[in-house]
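Only a portion of the chains appears, each positioned as in the full assembly.
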Amino acid sequence: MRIRFALLGAGRIGQVHATSISSDPDAELVAVADVFEDAAKALVARYGGDVRSIDAIAAANDIDAVVICTPTNTHADLVEQFARAGKAIFCEKPIDLSIERVKDCLKTVAETGAKLMVGFNRRFDPHFMALKGAVDKGEIGKVEMVNITSRDPGPPPADYIKYSGGIFRDMTIHDFDMARFLLGEEIETVFASASVLVDPEIGRLGDYDSANVILTTASGKQCAISNSRRATYGYDQRIEVHGSLGMVSAENQRPVAIEVATAQGFMRPPLHQFFMTRYAAAYAAEIAAFIAMLGNDSAPTPSGHDGLMALVLAEAALDSIATGRAVRPDVI
Amino acid sequence: MRIRFALLGAGRIGQVHATSISSDPDAELVAVADVFEDAAKALVARYGGDVRSIDAIAAANDIDAVVICTPTNTHADLVEQFARAGKAIFCEKPIDLSIERVKDCLKTVAETGAKLMVGFNRRFDPHFMALKGAVDKGEIGKVEMVNITSRDPGPPPADYIKYSGGIFRDMTIHDFDMARFLLGEEIETVFASASVLVDPEIGRLGDYDSANVILTTASGKQCAISNSRRATYGYDQRIEVHGSLGMVSAENQRPVAIEVATAQGFMRPPLHQFFMTRYAAAYAAEIAAFIAMLGNDSAPTPSGHDGLMALVLAEAALDSIATGRAVRPDVI
């Protein structure tokens, strides 16, 4: 049986998901909704399906699952609507910027028994998956420390910053999720340090562009995260996990693997300049995992709870900056 | 205007090309032919189009171009048939194992004015393209030496070897094409050395599994090729171009870029185990290049002549082994 999908939001990331759905033999794209009908039409012309309204999709009998990639402030409402409508839900992160709103939303999901998967795409990057695989196989023994370097090629525009929730809820949130994923244990303390070094405008908006975070768990495991909104050499995304028997690391990805050696030295081209090319395989794999999960009726991962916990850690990071202390995140 | 395609041969590589055609907005898959009708049907079910006979495709008005990926011994006949039918032709290498047959075939292509592109996919590998781009931009000055390492993960079955034309016509032929492509000058002498080190059965069939080749050009440029039918660590595909100002090299590709460090050392996983995953991007790019070439009516590259010349070099290599001499390939 093929999973019949509706896509909510026909923007950039919507198109990525449409490609994944339409090229999966176990899925088909049945409907697309977007407030800009032309965007929905263009997408349907290329990948198939009908343009429909959100409500029509919720009411439809020929739709099993929705992929929510509308603006963040609509996510929680849509998750609730489609949970009640009995659809399986893939929702882009974050469910909401407010922890309370996310909690409410997840309550509805729990009550309806709806399946909800949150779009932490990095868990599905083939390199990070291989790294996690090595950890799970015990190749590095007992996990002790996770070190994450995560830097964007360049800062987003001020308009984006304004509604982003700030660097911890927007950018570090991915690293918080990877930290929980790789430590295999809940976070007990969060210490964060942040400054404005890249763009003073970011500071004027009350946000930061450079940050370091230390997380600890009850058993003494630690995670260090290093973030910057700007890396001139491209999208810098590295993870190391250090354990009792060794270390596993995932290197940066390069669009072309050449090296030019001259009298000046050995030069390799910059990294990917864009998260969508860097994580192209991850986006495809997360939708494939969602489809597989629906197919074998297993529990969705990353779950709504995972989405919530990453947000809780972001909140704790902000609290840490305000107080200069290591902060215990809310236990949920 | 979208290019309307027919696919001849619904096997492994046919499916790869079908994916490329069907996901290109400037192309569509109209028909598929295969002697095993079920294979054609399965392909059509997934990628669209009708199952038709070869002759029906040749006679059709709704088809602009064909992709030939049938067995090698049918290539030349099909190229001739479709050249006469006025279709643009993408033909998997080689056109034929006989130089005379290829020459005849190309004569027909020339007479009909048909567009013919030969499937030397490696020219379209993004890493090799970047390497060629660096050469063309003059980053390494005047080209002096090309060094190609090309090793398969494992030897093909005896049945394949029998009809393959031998290691030079089957495997080194790709390296011969890359040598011509990168040296930018015709080959003047070919010296080859070959032995049977991997599998005695290959020797019993009169073929070799390990070879080194030196090519030279009139201006004194040299190319060294190193081949083996078996590399335990995966598909080993490296190229270096050395010039007056430096060297550009393309490293091996890895399916996962992790490293596990333990008391035993630092371990990275093996390379790709299969040419179709190693060159996945190259297969897509060569079809995209064919489509673009048809769209802007430019000369097809690699051409039928390129296909012929690679075969001529393979022949010269065999002649070199027979005589122990550096051999001048036929000038054509």
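Order of writing sets the chain letters: A and B. Residues in each chain are counted from 1.
One rule holds in what follows: a residue touches a chain if its C-beta (ideal position, glycine included) is under 8 Å from a C-beta of that chain, and two chains touch if they have at least 3 such contacts.
Please read these numbers as outputs of a predicted model, since none were measured by experiment.
*Asks:* All chains share one sequence here; work out the copy total for the full complex from the 2 shown.
*Replies:* Per the structure file, the complete homomer consists of 4 copies.
Rule of thumb we're sticking to: only the chains that are shown with their structure count from here on.
*Asks:* Roughly how far is chain A from chain B, centre to centre by C-alpha average, rounded to an integer in Å?
*Replies:* Chain A and chain B have C-alpha centres separated by 39 Å.
*Asks:* Would you mind writing out the residues of chain B in touch with chain A in their complex?
*Replies:* 23, 25, 46, 126-127, 129-131, 134, 139-140, 245-251, 253, 255-263, 269
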